[in-house]
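Okay, structure first, notes after.
All protein chains but one are shown at their positions in the complex.
Which chain is which? They are A and B, in the order written, and residues in each are numbered from 1.
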Amino acid sequence: MYNNRKAGEFPKLLEGIKPGAAILYSAKMRKKSLGAGCVRERLPVTLLLVLYIILCIMAVQVSGCSDSDSTRKERPSLVVFVAASLRDVVQEVGLSFALTHDVDLVYNFAGSNTLAQQIKASRAADVFLSANVDWVDFLEKVNLLVPGSRRNFLSNRLVVVSRKDAHFQFYNPLDPHDSFDPRALATLNFSFLALADPEAVPAGRYAKAFLESVELDGGSLWRALKDKVAPTADVRAALGLVESDPMIIGVVYRTDVTTSDKTKLLYEVPSTLHPAITYCATALKDRPNSGLVEEYLDFLSSPDAAAVYKNYGFLQETRTFEECMLRKTWVKP
Amino acid sequence: MTGTQLPTLAPTLDALRVNIRLSLDRFDLDVDLTTAKQVTGIFGISGAGKTSLLEAICGLRRQAQGRISLGQDVWLDTDSRTFIKPSQRHIGYVPQDGLLFPHKDVRQNLLAGSKRALQNGHALHQTFDIVTFILELQPLLNRDVTTLSGGERQRVALGRAICSGPRLLLLDEPFASLDLALRRKLLPFLRRLRTEFHIPMLFVSHDPIEVQALCDDLIVLKDGAIIAQGDPREVLTETQIFPLAEQAGFENILPCRLLDGNGSTSRVRLGEGEGDQSCTVELVTLRSEAQPGDAMLAGIPANDIMLATKRPEGLSARNVLPARITELRSVGSVDLVTAEISPDLPPLTVEVTEKSFVELGLQVGGEVFLVIKATSCRLYESGLSAM
Partner (left out) sequence: MSPEIWSVILLTLQVALVSTLLVMLPATVLGYVLARYEFWGKSVVSAIVGLPLVLPPTAVGFLLLRLFAVDGPLGRENLGFDFNILLNWKGAVIATATMSLPLVARTAKATFEGINPRLEMMAQTLGHSRLTTFFQYSLPMARRGLLAAVILGFTRAMGEFGATVTIAGNIPGRTQTVAGAIFSAQQVGDIGKADFLMVIAITVGFLAIMSTELLSRGRRLHGMAR
């Protein structure tokens, strides 16, 4: 499920390793017993060096074999570079896509910045799914995008969460946004507010923006809660903090809560209170199978895909570019 | 001149010529030596440059300038920019610390230089057998070298050097790290090697007894320069050198043959020859466990001999030997009298105070009696089997 190798191809890898390992082992043994000193047991130095070089070449060849298998396919393949946080959702959408299209999907999961650099250096990707609009801008500036192909296809929400057994309770499933007054957070009795580091991590920046947009007497919610903030290296670490202590609440992505069964949702932050958390998809230029790429990108915006996104806590992005840019402060309805 | 001359059956040996300069910590090594003897000793106090000299001859000191040659082979010649690598010089080097290879056993260590030996056409197997026999290494052959005692290690190091088919052997105080008794026991091994293999040897030692027992020629090194060269006994008793030798334990060394033992003493006949030789001088010495008939070396310290102008009577000393004075010399605060017991024997050096010298009216050519206590005479194994 998680990669495109069929089960039957694994033995080839094994077969490659076994003789390689055997030769490696015997060469090591021979090297160890070398230098016996007796006239009869001397191995010429050149012979050993030649043996070593042959061994290296063999190892490289064997590795090369098992890799070329995946490129010797009759089916076309699409190389999709995906932000790591989208791993599961994209793979599942890809499965649906592969049901109706004759294609091999090859994924590369990493941070959006790494992926963008790799694309620029290698020109080896067909599609780029980025968690951050900035990195798509980066590739656009160096003219690597197929013009007009970029689109925001996915969005996420910020949520305030606590541990399941905490005594906080103000999530109304019937009316998640408007009935709760976030100013109440200022007087809530909790020990720490766990956030991804607002200085470094996007999730943290969004959380801080949300808190700053809620006005209180004498400042903003952020100012009131600043001293209780526990910044973490990334949003998953913030989630970990929340899971560890019922007195700690946190601001994380909605998708993080979906995968965690130890937390409960307290409040879903209106998306206008922080910069849009939007994921951008784009096609890259000078690649084969451009028709297939277009179909794939369209599929990402299809209703079938929307259903999958919902399961994971994402939302299919339907806002326009202008709507994404819209920002407000919180207003009591 | 008769030294402790062992039978040298060798044909004329290639001359070793070393003329080099090498900068060391406290002084510069500046040596110009030529020798064609089988065993040439190098004597000197610690730090005189002996090890550096040997290493330079091996080719391990690249900063050495000058010329080194053995026979027709030129190993170093700064003028013509010749430098032969150590691996191509066919030298067997036995350093003070043995340097046995820890990852090989004794047999493999002995054969470590076998490739070169075979390339030079040596009869390796024969040499190996002879060496293991002479150095009594057979029971050790399969041992791990890290389990050997000091004496055993040095013997293996010696054997290894010889089995590598060298044209020159360099021994750098091979027994210095061992205690005195052990060194005396190992001396015969060296003498046997000398007789069996006619490989020229440079033997570094600060032990006057080893040097006299083993060397045909002696060089004295001080602060990097040669200050004397010649017959070992003569050199050691030279004016400037005798104090050093004395401090290091100088003894008169005489070849002899064990006659019998009695209680706490043994009786030996001086001289190398068989029973029908002309020399019949006998000496009573400290007890030795050797067999009657064995060839031995008798060692008598110079300051343990008394001189008498008339044959003394009523003395406890067991040895009173008539001798003729051949040399009188002053060395610092003591005087040295060299007296000959017999023309076939090396002369004895006796240390006397200045006063006795003048009081007894000693003169070259005069007759004296050498009075030697049995307890002053030590016997050392000679390494040569009874003939």
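We take it that a residue touches a chain if its C-beta (ideal position, glycine included) is under 8 Å from a C-beta of that chain, and two chains touch if they have at least 3 such contacts.
Computed from a prediction, not measured in an experiment: that's the story for all the values here.
Note on the undisplayed chain: of the listed residues A:183, A:205 or A:236, the one touching it is A:236. Considering B:71, B:86 or B:366, the position touching the chain not shown turns out to be B:86 (whole complex). Within the set B:66, B:95 or B:299, the residue that contacts the chain not displayed is B:95.
Mapped onto chain A, the footprint of the missing chain covers residues 1-5, 7, 10, 13-14, 16-17, 20-21, 24, 31-32, 34-35, 37, 42, 45, 48, 52, 55-56, 59-60, 63-64, 66-67, 70, 81, 84-88, 106-110, 114, 117-118, 120-124, 236, 239, 256, 259-260.
Across the interface with the omitted chain, chain B contributes residues 58, 60, 85-93, 95, 97, 99-103, 112-113, 115-116, 119, 145-146, 160, 164.
Operating definition for what follows: only the chains that are shown with their structure count from here on.
Chain centres here are Cα means. That of chain A falls 83 Å from that of chain B.
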